[in-house]
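Here's a structure for you.
As you look at this complex, bear in mind that one protein chain is not there, while each of the others sits in place.
Naming follows writing order (A, B and C), and every chain is counted from residue 1.
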Amino acid sequence: MVDYKALGAELSNWGRWGSDDQVGTLNLVRPEHIVAAAAQVRSGKVFQLSIPVGKDGPQMGLGGRVNPVHLMSMAPTDFEPHGMQVADDWIIMPLQSGTQWDALAHVGYDDKLYNGYDAREVGSRTGAQQLAVDAYSDRIVGRGVLLDIARLRGVPWLEPGTAITPADLEEAERAQGVTVAEGDFLLVRTGWRVRLLEQGRDGWMSSEPGLGIDCARWLHTRGVAAVGSDNWAIEVIPSETGDMLPLHCVLIRDMGMPLAEILDLEALAADCAADGVWSFLFVAPPLNISNAVGSPVTPIAVK
Amino acid sequence: MVDYKALGAELSNWGRWGSDDQVGTLNLVRPEHIVAAAAQVRSGKVFQLSIPVGKDGPQMGLGGRVNPVHLMSMAPTDFEPHGMQVADDWIIMPLQSGTQWDALAHVGYDDKLYNGYDAREVGSRTGAQQLAVDAYSDRIVGRGVLLDIARLRGVPWLEPGTAITPADLEEAERAQGVTVAEGDFLLVRTGWRVRLLEQGRDGWMSSEPGLGIDCARWLHTRGVAAVGSDNWAIEVIPSETGDMLPLHCVLIRDMGMPLAEILDLEALAADCAADGVWSFLFVAPPLNISNAVGSPVTPIAVK
Amino acid sequence: MVDYKALGAELSNWGRWGSDDQVGTLNLVRPEHIVAAAAQVRSGKVFQLSIPVGKDGPQMGLGGRVNPVHLMSMAPTDFEPHGMQVADDWIIMPLQSGTQWDALAHVGYDDKLYNGYDAREVGSRTGAQQLAVDAYSDRIVGRGVLLDIARLRGVPWLEPGTAITPADLEEAERAQGVTVAEGDFLLVRTGWRVRLLEQGRDGWMSSEPGLGIDCARWLHTRGVAAVGSDNWAIEVIPSETGDMLPLHCVLIRDMGMPLAEILDLEALAADCAADGVWSFLFVAPPLNISNAVGSPVTPIAVK
Partner (left out) sequence: MVDYKALGAELSNWGRWGSDDQVGTLNLVRPEHIVAAAAQVRSGKVFQLSIPVGKDGPQMGLGGRVNPVHLMSMAPTDFEPHGMQVADDWIIMPLQSGTQWDALAHVGYDDKLYNGYDAREVGSRTGAQQLAVDAYSDRIVGRGVLLDIARLRGVPWLEPGTAITPADLEEAERAQGVTVAEGDFLLVRTGWRVRLLEQGRDGWMSSEPGLGIDCARWLHTRGVAAVGSDNWAIEVIPSETGDMLPLHCVLIRDMGMPLAEILDLEALAADCAADGVWSFLFVAPPLNISNAVGSPVTPIAVK
């Protein structure tokens, strides 16, 4: 049985980019990666990878998260029609209720966050004083690579509890003719979005297919900048170790890797399967929210 | 004195892209524009154009808008330290309180919205049933061009009430060596962001420098896809016509052009002035919020 | 089959208390009723009639209502311990998500509200400009009378779909030895609170036992000031007429009677059954929210 804390210690990036680093593995994205990613844009096709933000989202109220509430504060009919008629609106939402980034301040253990920051840097009054999501509002641009494990297995979605292994990732690389390289944004398709669309949110969060704990070392070795998936927690649930979200702990707290969750990879995956090109320009900045530990996002892939 | 309704009728794009069109002038962005914009990425420099989202924003409560409220729902210290410690948070915000897109459902007059939709398509119960912001969550990718009028005039910011004219825009084009073309995203710098940083929010919204009403025809002729600025309403306040936000009415309701407001163009403008390159890849999708009339955004420029 | 609009016309109180009246049947409470209600306080026992306000409330998201969200903005541990340590918090809630008052602006038909006010007096931008809940923040004091129909029938709760009739109310009066008089606040116990506690919220709102449409005339004749119940809508669901909430329409829009919903009458009913005294001092002001169409409330009964 893997001890996630031992694994975290092995893969730790604390101090690697300075004692005051705020962005972890996003440091691996270098300007030449961005130039190369832009250079491979061929068709001008754009894919947005967010599920709809609103009351029909996947949240059941677990963990205190609910679906976003959208309310109008003005409607055109509130105004005399001959002059300007204005509509205005509000959103009230848990920042991690839909397609979203986990900031590095989102998860810790042993009273420490990534890079050794004290867990008390995050409090009710101040939010995250370190490792907040706005630290990387200009850092999520580069090459994206999609590995489609559900397609590899020929199923609409992997069964809940299926742990994706490094061997699976490498098999997908071979099958798709693509190799994950340093500074890449890796997107892993499990088909769990299809499960949500076809069977609804009941049970969608109680378990899921996802990355197994051994993928941490693989992501570390490859130098992945950040990882995203179409499930809600990146990793397999229940976990292989019996712990709660051990891959979160290692990736976020030890390696300093942000996670993108609840992506809609369907249209992008279909296009990649059709043209055989599984990499693209990826632009997915979080909102520039001060002191936040997560953010909704509209990730964009351009081919 | 310009009659904005007459001008709107002259420049109307209703029906131009079909009776059910939802995205207006964004139709002008073609795949080849996106390919060309990506191809001009040279240095891999990334600029994010959003002001911070949080309690220190520019809102004074005018028009019912307040600054975003960020609250924690979990903090690491809420958890037993030996296992995973989680932080989670919420945002409560008017969708147009900071750096943001106006959706086409945001403004109308004479009980009509863009493309002839009835103003009653937007209501308290449903939000915007037509022309909502999610319609273009995959449409804001292309070439951005920055015209820096404050720099042209050699001032930190234009005086409030200064109407920028088509002649000003063309003078900036010549001075900067760039030409606004069909399908471009045009960003206009007035310096009003500097005014906010240096003098605070008092008075920041009561008046401002910005585009004059004559720019509508120029934007139409050039085929601009969308326009953004560093002030809060794109256009000069008080308006030249005595109406409330007449350029909003013509651009949004008649031409179907989304507006990006409260941008932070400072770092991008400095870089453009330094290297003499005033165009870039621009990626700025709104959040994928169902039925919304606006959205916060982190616009990205890549050079 | 009763035509609720005809019944509403028959029982209409429009104009009865002036063309600008805002409080409807609450006008029936006179100072001498308040003095008499206070005079019957014998034991000093206090009962509060609200269910808990929070995430475990009865809402399923139907009608856009969710359960209240309670978030901390400061916790004592955010502060240096030797000085004052402060906790502060927020609530985000639909005003009618738990124990609550319906304001007279809550329901109308044929584009009219109580007293003939135009339905357009309620809009996104302004809220309720007439008949808002704060109009009666000092009017809900008087004699309360509890009629316990579930106890009368010897059941923990009435079956969903059971319509309570005027004959039922009068049978309860006789059995309990109490008579509903002009200016009284009438509370009707169906046992539906017990159903919620024992079986949870699934299905709790899809149907319910409650007042039948014929009770409107009885409430009018008796001069009841306001009526409350332990179900979520006062009235039987599905309705006897095939309409949606016809009793709401008649009571609120035609008679001008506020409704108190989702009360917890359990402890009060047990005490009344024990001592045979079914009336009490009733104090239940709404929050003084400007332009609101409902309000949470902690109703108090003193015996």
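The rule is simple: a contact is a pair of C-beta atoms (placed from the backbone, for glycine too) under 8 Å apart; a residue touches a chain by one contact, two chains touch by 3 or more.
Quick caveat, the model's predicted, so the values are computed rather than measured.
Across A:V2, A:V35 or A:L71, the residue that sits in touch with the chain not pictured is A:L71. Of the options C:P58, C:G123 or C:P160, the residue whose C-beta touches the omitted chain is C:G123.
Remark: the omitted chain is touched by one listed residue; of A:Q48, A:Q100, A:S124 or A:T162 this is A:S124. Considering the complete assembly, chain C touches the hidden chain via residues 30-35, 38-39, 41-48, 50-56, 63-65, 68, 70-77, 81-96, 99, 105-111, 113, 119-120, 122-124, 127-128, 134, 137-139, 141, 243-245, 248-249, 281, 283, 285-294, 296-298, 300, 302. Where chain B meets the chain that is not shown, the touching residues are 55, 61, 64, 66, 69, 72-75, 77-79, 92, 123-126. On the side of chain A, the interface with the absent chain consists of residues 64, 69, 71-73, 75, 77, 90, 92, 123-125, using the contact rule stated above.
Criterion: only the chains that are shown with their structure count from here on.
Two copies of one chain, chain A and chain B, touch each other, and the residues they use overlap strongly: the shared fraction of interface numbers exceeds half.
Spacing of chain A relative to chain C, judged by their CA centroids, is 46 angstrom.
Each chain gets one centre point, the mean of its Cα atoms, and the points for chain B and chain C are 46 Å apart. Between chain A and chain B, the centres computed from C-alpha atoms are 27 Å apart. Residues of chain A found to touch two or more other chains are 55, 64, 72-75, 77, 92, 123-124.
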